[in-house]
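Left out: one protein chain. Kept in place: all the others.
Entry: chain A
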């Protein structure tokens, strides 16, 4: 769910019903352009090449961990303090603040998992023009130029990245209000629509430019409904990062959406780098490129004539307040950037296995009877699912943590019914709190004085689903601790261990606020909402996830879905792409939207299957299931005004198609689970663009209609209406890919045309990989816990393959606290498939065993032997010559054991 749209609801939204009926699109007038945002307009008016900043080299101080240096703005003589850090793992941190600000400026807490460990910097040389510092590894240097101030990071003779090379560093220092300040500059006040933003601190914005020589492809800075590869923003608005509840969002533009992660990745065939701009205020990002306008032919001509200037991408970040605190992640490999970013902000939380299953959601399942009959519907139609969801109507008058006494009189009975089927439920808990003296949550927040305040110091109130609502100040640790305690079983009445949580509307959404969110001059303690806006949603999910962990005494993993997010949100659960629509383009955009999130840490991403607004055609619904089943978070959801669309409502043929793809998802759960574990451990994205694994193959750089799951599955979903075929790019010269449905082998580095029918889902397994599956699909993931595995060994042309197998209890934190898991390495080499232990000091027992091994691209052996416990036993096998598939029948070893299968 959902933005405010119903005129009869208490929200005083400015969308009129007629405009909603006539056009299906965002009302752009509700949201600011750069020109309507005073600081963005001021900043964008600055011209490059006129930097007033100069480094005062005589102020340089170097300690073990950092270098400091003052900068002066020659126009107004304001001094800034530059801090440089060389961070472990090939990163550089650049901080710029006022040397003596009138008041402290906001620095974003709670995003970094720890103060990043540093490595010593050393001065290589120094003269009047600047300083050269060593960055240690591989001849990397950092050059500080004094006049104008500029930073260059170099490796050998090559400039990797420059800061302020275009002179767009601009730091609006805190000041006293002067009568000479021009009103039209919006320094001390600005009005948008009917909302006036008072700015008691005056102008506070900051900006810095980055140049990336040799870079033509930049990615990231979600959330935008746009292509994977970021576009240049010349002549249009910059990409905007400002968490907003956008009703019926439009595709392919840089408008802000529900979440913000200020991280950009730059990639070329030689190197991948990242820029992490740690600032939670409204932010705009301009991108320009010297090659953007050139055609491939034009570039080629340049190359032939030797007249080519080096391609370069220039990026400029602009934020409304706070300080400049930027982390430059120097890669060089894509996986290095992921682990560098993970070392700063943490990794994807490791979700309960069940949450990787299928989720059935709707606004709203009406009552307990409805829940029961939908649950039974899945069994009647033999379709697996793990979670059924309840939207806002389940609560008593939108008072979260309560249940509607008529519709859900016996929540525990309902939850027990689901538990008996080994299934689970999610109920929504939004952060807006109904102002109602009969509501416990409201009364406690009031008495503890936990609400956000307006500029006059009274409780801030705005309109949301319940009508007049207060907004708890989640930036307060005490408030978050209290919120977490509300999830205790004795506090959250009707909750049980199989009830999980969904945080929606946490941008925060304020129906009658400016741009449907909170006034920037509202107060969070001493900080303005302006300073913290983009991190509010992160805190909501953080406190909720913490509450879920606490209710089990720290034993069970939480599962919390959020709509708003910020850098670091990956640590707290899943994210979905908000209120999309039942349109083919929305199905298509789900791929780049989740790919972009994956690149900046958020792996557990999904889009509403079927589309939230409007009714999908049957074909679109089927295609969406086929796509969603191969994306990390797999949930169907629908708007209140849509017709019912449970999977069995579209005739037996379509029910069968949907059943089939959900079953494919469940069979692959061991692989998904292992990838989430990997993401949790290393920061590697689960759903990835092809270039992550094929960084030198330029053909992959702009692909965003297909993707990889891990390194080993390539998916090209059908996202065109009436499609009769798709062309998938199979990367990797000299590699092979196997169609997972037919086992047909295809060569890499080719565009492969695949004819499709409505049942087709083009998926390929990489030659050289081993994927464990559980082919005995049951009605929920928990039911499959002890089932045996089938190993799909896809041989490379060199008859090699490797993979992993990860097993634990699927739901507790014991994998972490007690090392209760199995992690095996599976290797096929020299005609032997071997399972070896990746974690010898781990302890976990499984009753799962290996029931079957399929070796794709094999030749027929004369004999197959299982070597285990010093014994050799023959194993039955079959060989399919047409597809070269060798099937080993029931080798039967325990999934946690050491063993080798020998083909002779």
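Rule of thumb we're sticking to: contacts are C-beta pairs under 8 Å (C-beta built on N, C-alpha and C of every residue); 3 or more make two chains touch, one makes a residue touch a chain; residues count from 1.
Note that contacts and distances are computed from a predicted model.
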Of "NADH dehydrogenase [ubiquinone] 1 alpha subcomplex subunit 1", "Origin recognition complex subunit 1", "Calaxin" or "Glucosidase 2 subunit beta", the UniProt protein name belonging to the chain not shown is "Glucosidase 2 subunit beta"
Among listed residues A:66, A:421 or A:799, the absent chain is touched only by A:421
Out of A:366, A:618 or A:747, which residue would touch the omitted chain in the full complex? A:366
Thinking of the whole complex, not just what is shown, which of A:60, A:640 or A:656 touches the missing chain? A:640
Just to verify: which one of A:77, A:406, A:458 or A:526 makes contact with the chain not shown? A:406
Taking the entire complex into account, which one of A:181, A:720, A:739 or A:775 touches the absent chain? A:775
Quickly run down the residues of chain A that touch the omitted chain. 5-8, 17, 20-21, 366, 369-370, 382, 406, 420-422, 640-644, 663, 775-779, 782-784, 786-788, 849, 851-852, 889-890, 892-894
